[in-house]
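Data block below; observations after.
Every protein chain except one is present and positioned as in the full complex.
First chain written, first letter: the chains are A and B, and each begins at residue 1.
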Amino acid sequence: MSSLFNDYQPGSFFDEMFSTPDAAREHYAGIMGSIGTLTPPEYAARQRTADAVFLRQGVTFTVYGDDQGTERIFPFDLMPRIIPHKEWERVESGLIQRITALNMFLDDVYHGQKIINDGIVPRELVESASHFRPEFMGVKVPHGIYIHICGTDLVRDGKGDYYVLEDNARCPSGASYMLENRNAMKRTFPGLLQSLPVRPVDAYGSMLRETLAHLAPPSVIDPNIVVLTPGVFNSAYFEHCYLAKQMGVPIVEGRDLVLKNDRIFMRTTKGLKQVHVIYRRIDDDFLDPLVFRKDSLLGVPGLVKAYQSGHVALANSIGTGVADDKAVYALVPKMIKYYLDQDPILPNVPTYLGVDPKECEYILANLPNLVVKAVNESGGYGMLMGPHSTKEEQEKFAERIRANPRNYIAQPVLQLSRHPVFQGDHFEGRHIDLRPYVLYGDRIHVVPGGLTRVALKKGSLVVNSSQGGGSKDTWVLWDDQE
Amino acid sequence: MLSRVADSIYWMARYMERAENLSRLLLSTQDLLLDAGEEAADESQFWGPILMTTGDEERYAKTYPTIEGELVADFLALRADNPNSILNCVRAARENARTVRDQISDELWECINGLRLFLESPEAAALHQSQRASFYERVLVASYQFQGIASSTTPRDESWHFLRLGLCLERADKTTRLIDTCSAISFDMPPNPLARPLRWAALLRSSSAWHAFQAYSSNKLNPADIVEYLLLNDTFPRSFAWCIEAMHTALISLCGSGRLEDMKAPVRLLGRLRADIAYITMEEVLKEGLHEFIDQLQSKLNDIGASFFQTFVNYADITAEIEDTSSPALSVGAWHKAVDDNMQIQQQQ
Partner (left out) sequence: MRFRVFHRTRYLYRAPVRDSYNELRLRPATDDKSRLEFFLLKIHPPARLQHFRDNWFNYVHFFEVPEAHTSLTIESQSTINTTSPYQDGKPLGVRFETLKTDLDDMLQPFLGGSKYVDVSPEVWRLGIDIRDGSDHVFEVAEAVMHHIFREWTYAPNSTNVSTHMNEVLATKRGVCQDFAHLMIGICRSLGIPARYVSGYLYNGPQSQLRGAQASHAWCEVHIPGKGWFGLDPTNNVVADERHIKIATGRDYHDAAPITGHFDGPHGATSGLQVELEVRRMDG
């Protein structure tokens, strides 16, 4: 065993890389034979090189709640997370199944509402979801698809089984980090990736473009596609630019777009030019001040009207947030059964709903052992990690839950799997999750890889970039027979 | 090209040029004073005009009691609360570059971002304290790099032309302001031929024109010749005439010359100015009064800048047709100031 991992302790967790302190799992053999043979100082030097590349290129995100609007690099850990072929196939199947059901659910919710009328999903739950858009009832969307780009967060428990932690069906971010992490690996270890059977992820840009082009009105042969960003101050601005560049399409802000005859145009130096597909990275609330938040300066007045009239397509569609509502999440297995007549391939984490009086009682009685999440917040905000919380924090949360039970769900604390992460001069185990990206155009594509997020703080289970998380390159291996 | 993108590229180039000009101005003034002797007993005579060129006399006066080299350098180099400091110019250039990252080369972005990372580092502050000249040189070199990279990686399409417009307009503006700082000084040669007319020398050095002018003119340091050189000579790439010509060329590439009735406003304005500059004589300028003449040039430059904005970015003629969506008019424009407090934060997934 190499000296890099001499003192590494997988501990009592499911370790992605080591089955015992002395034995790396089979799919890590390639890495152990290459990177694994470096000495700690050599490895540290490579890590510094990679960090410098990220900073110089400005691969950064903005941290909110900090008056400086500070830009930080998203810490990158060089040691890749590797997923063997068979395991990935199951993940892929599960994601295809799930995004199909979620899309059918949205189509149903905004049209016939069969699943509600059949008593599978409570009407109250849907209608109280903060991202439900009643103004969108009956609106036809291109090809009946609502979620074109989905980032579903997966975790593995102590036994290594995969679970869906949450769906991100509005504007999932992080795909650029997936691509940049791979680039950083290529630059730091030239030739290594070619020598190992790792599936490439760099087709993401062209796949995304194809997915978006599929949405254009059928009469348009060469559609004008744009990425709509809230602007440079947005935490994911780097990503918006990056993806626009990968696709070779313009990045626009709301002020670049205008409405005319129910069509959307962009202002160019040569006059107005029609836009057919908008990959919007602005939440529904800010999309159109005439329909949603009146104070929004980020959106385009009249955009919703143009969308409804079919002259411009939006990805993702409006109102998709009802599908990734954390309370609606608990019902996804039922949706899969209802629309697809199947059991979920990737199970949910058991979830207690505050809205259910019995389950709410359970939540309140077991706060120290549960993770409580506010339904309408993401990025790790509005969360109580039971075992790591103080009595006061628990009491404060209990009060909030009692005041608005619909807004809270709770889940048991999972012993998330861990992965070795470099800490200055040695490796330590850190908890990780996985966000694969699913694209739904004419067909459904799951990008073979994704963003592995790392909770860098020792013992922490929170992997969000805004909460001190980092990331890793994620390698999906080819089948030996292919 | 998106109007906003054009605007940002234009301002990115302007801010980089502004940072370069400031650095050169500070560096050359400092150099000059080092071997000036007693002529420069009154430092403020040299530092004051620098504040004039940036238009910051009032703001300066609020913070500092007297005009001294140390203080002026402090004010113009790294002060975060002076919007016109080198630091803030580079930050603004970088923010504009950031909004158009997808439109510029990675190398160009890394150059600007690298300069900004340096200026924000403790290393920069230390260097400015200990070896001021090295600090300015570092900014100058980065700016030359910027121009070199821009020139070798920017396609000769709209991006390039807007970049040139920004750079040349800023340079033309700075050159006129510099000349204006000397407009109140007597054009008479000093009685003692050995005494160096320091202010005029400073003018040449601040414009990087010292050597070029020496080669050009036999009449060493004749004030009228210097002004003529910086104003009307169309071979030196910092002269006003050269900048106007370069802008005119870029504009023609952008919208063609066309017949008079189709001609866009900025083309007309610039063409006229270019002709004026080409055919005016130094005698006429002096007769009108140097300060008055420069005042006019300044106001013409302002008109030209405004007409760029109207023509390429805001185009009021077209937007008039756009449906009234009964919402407040949204402005299209480049990044100019620090973070907006009212910025809306949306949830990201």
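Please note the rule applied: contacts are C-beta pairs under 8 Å (C-beta built on N, C-alpha and C of every residue); 3 or more make two chains touch, one makes a residue touch a chain.
Predicted model only: the values in this text are computed from it and were never measured.
Participant: Quick one: jot down which shown chains the absent chain touches.
Facilitator: A
Participant: Looking at the full complex, which residue from A:Val53, A:Leu340, A:Ala398 or A:Val413 touches the chain that isn't shown here?
Facilitator: Looking across A:Val53, A:Leu340, A:Ala398 or A:Val413, the contact with the absent chain belongs to A:Leu340.
Participant: Of A:Leu38, A:Leu55 or A:Ile96, which residue touches the hidden chain?
Facilitator: Of these options, the touching residue for the absent chain is A:Ile96.
Participant: In the whole complex, not just what's shown, which of A:Leu4, A:Ile31, A:Ile115 or A:Val201 touches the removed chain?
Facilitator: Here the residue in touch with the unshown chain is A:Ile115.
Participant: Which chain A residues would touch the chain omitted from the figure, given the whole complex?
Facilitator: Contact residues on chain A toward the absent chain are 89, 93, 96-97, 100, 104-105, 107-108, 111-112, 114-115, 118, 144, 338-342, 443, 479, 481-482.
Keep this in mind: only the chains that are shown with their structure count from here on.
Participant: State, to the nearest whole Å, the distance from the C-alpha centre of chain A to the C-alpha centre of chain B.
Facilitator: 44
Participant: Considering only the defined contacts, which chain B positions touch chain A in the complex?
Facilitator: That would be residues 1-6, 95, 98-99, 101-102, 106, 109-110, 113-114, 117, 158, 162, 254, 312-313, 315, 318-319, 321-323, 325-327, 330-332, 335, 339-340, 343-349 of chain B.
Participant: In their shared complex, at which residues does chain A touch chain B?
Facilitator: It comes out as residues 55-58, 64, 68-69, 151, 168, 170-173, 230-238, 241-242, 244-245, 250-256, 258-261, 266-272, 282-283, 285-286, 289-290, 295-298, 301-302, 324, 377-379.
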